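Just one protein chain is left out here, and the rest sit where they should.
Think of it as A and B in the order they're written, each chain with its own count starting at 1.
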């Protein structure tokens, strides 16, 4: 069962209208769901976003194919869209309309004093909302969430079950926070004297701007004095760690298990691939891409693609890796050169003996 | 207090019968618990599974020793079993019988509409079970768990406190899920245009087959279109991340803080050691072992043991690491060779001057 299907089917022509595309073939064909090229059956729409899979698209059993103009496949019913993957988002939303939980505060939730509840707010069972918090219109707080005092959650934001939001945290509009995420725990700050670590009170906040998504079991710590800020539209995957005072620009993508140490600043549209890390107090420019497993210890200029530990230009890293692989051979080569050198030198000294 | 003790003691002979082993020495000796070689006292059974620790086994204060035939220690009461470590599992179960929580649904739990509850199901306080879910016989849902709609939990599976299971997730029989784990959160999928990331609805599922264990605070994301599947008997440690559409074969071992990116496929009996990672859309064969901290960026054939970033054959990696350590010396050697070369060349040119 690799496919997916909504309650009702859609005519291709209707889907084309929905996503601003056009049909080649039978616009009246009805598809009942979306599936991958391999898993699709005749009742499905499938899609070709990556030209690498063209072969599979030619042989898919799908009834219709969503793809970009210029990559048409003959004899098939096609839905052409300039950005097939973007169009896919809209089509999937049509097949799987978001079913918001029933509005209202569960009788099993505990909402503190002086809490503002906007219109159509939903608070699930066993959730706790701290005194003085502000939940804007359409906010969804899942079952078992705990929000501290004076939190602000922007319009339409959704906290999945069992998210914890420490006091004074602020979320913009349309944020999504997945289960287990913790926003606003204390940063890791201690003053050490004679081997004893004294806690530095962490009195800053966490601020997520609009349209931020945070994955399951990620942790974004509050600032020590200032704030930890995640810019508009940045998407954060699971098990990510953002330390106190980190600033992430707009439009970032931070993949699973990446981590950013205290007070580091990331520009706009930065990508951190999986399991990468950034040291504290560094500055990473706009549009930087950090490869998986990389450790960034120093500033990175805008537009760079870096890899390795420590991070370096991606191509330089690839060359170094290739050279490293070749290193045992190189050592053998040097050993042979030394032997040949010795033989030449021996000869020379014999010659000079003779010359004498 | 390194040892452990059950309520009552056991005769060695009874333990031998339990695990299909045999006693050498006094079968009537009673042991009241199991302890490590170092921590054991005369009332304890200890065990020797790794021959490296034979020395410690000879001097342990334990009253009896569990070990394999062929490695007997003279003058001690022994319990011989072909697989001592496997036998240990059975013996520990005898000393520490699992005490399932009291059956029944806590009055403080909230069970939705149309939920099937099998025999002897236990649902703890403040747990939430979504509409249409199916809990088979003997299922245990710990305190504070949240299950979405239409989840299926197989016979005898146990969710420790505060697990989250998103809608439509399916668990087989006898699965164990530790606290904080999140099954079925959205995969990290976005269509990006002009720096804006639009969410691709994640409409696949998570499926854990029978006998899967998932560690504390791990995250297994639901598939984008298809399913994320963890094969029968695979064991997953803490803080592991499996992305959307990952497929893990049967009998795998995935150690703590490992991560697998979207749509990667792992064969049967694959071991991922701690903090290792696999790129998306790759295929890792059966019986592959991935060393700790390794990053696998490409397909790996069955039976390989790989290490490094990027992953390579484990022995080649060890050679490269050794060569890298030796690299400063090699550079010095090359510098000396160049000097000697220059001296030879200088001489030659002088000689050819003379010859002229």
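Keep this in mind: a residue touches a chain if its C-beta (ideal position, glycine included) is under 8 Å from a C-beta of that chain, and two chains touch if they have at least 3 such contacts.
Note that the structure is a prediction, hence the values are computed from the model and not measured.
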{"item": "Full-complex contact with the absent chain, from B:15, B:171, B:248 or B:268", "value": "B:268"}
{"item": "Absent chain, residues of chain A that touch it", "value": "110, 126, 128, 144, 146, 162, 164, 166, 180, 182, 185-186, 188, 190-191, 193, 195-201, 203-204, 217-219, 221, 225-227, 239, 241, 243, 257, 259, 261, 275, 277, 279, 295, 297, 309-310, 312, 316, 319-320, 323-324, 326-327, 330, 333-334, 337, 340-341, 344, 347"}
{"item": "Chain not shown, touching residues in chain B", "value": "1-4, 34-36, 39, 83, 85-86, 88-89, 92-93, 95-96, 108, 124-126, 142-144, 160-162, 176, 178-180, 213, 215-217, 233, 235, 237-239, 250-251, 253, 255-257, 268-269, 274-275, 292-293, 308-309, 321, 324-325, 327-328, 330-331, 334, 337-338, 341, 344-345, 348"}
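We adopt the following convention: only the chains that are shown with their structure count from here on.
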{"item": "Distance between the centres, which are taken as Cα means, of chain B and chain A, whole angstrom", "value": "25"}
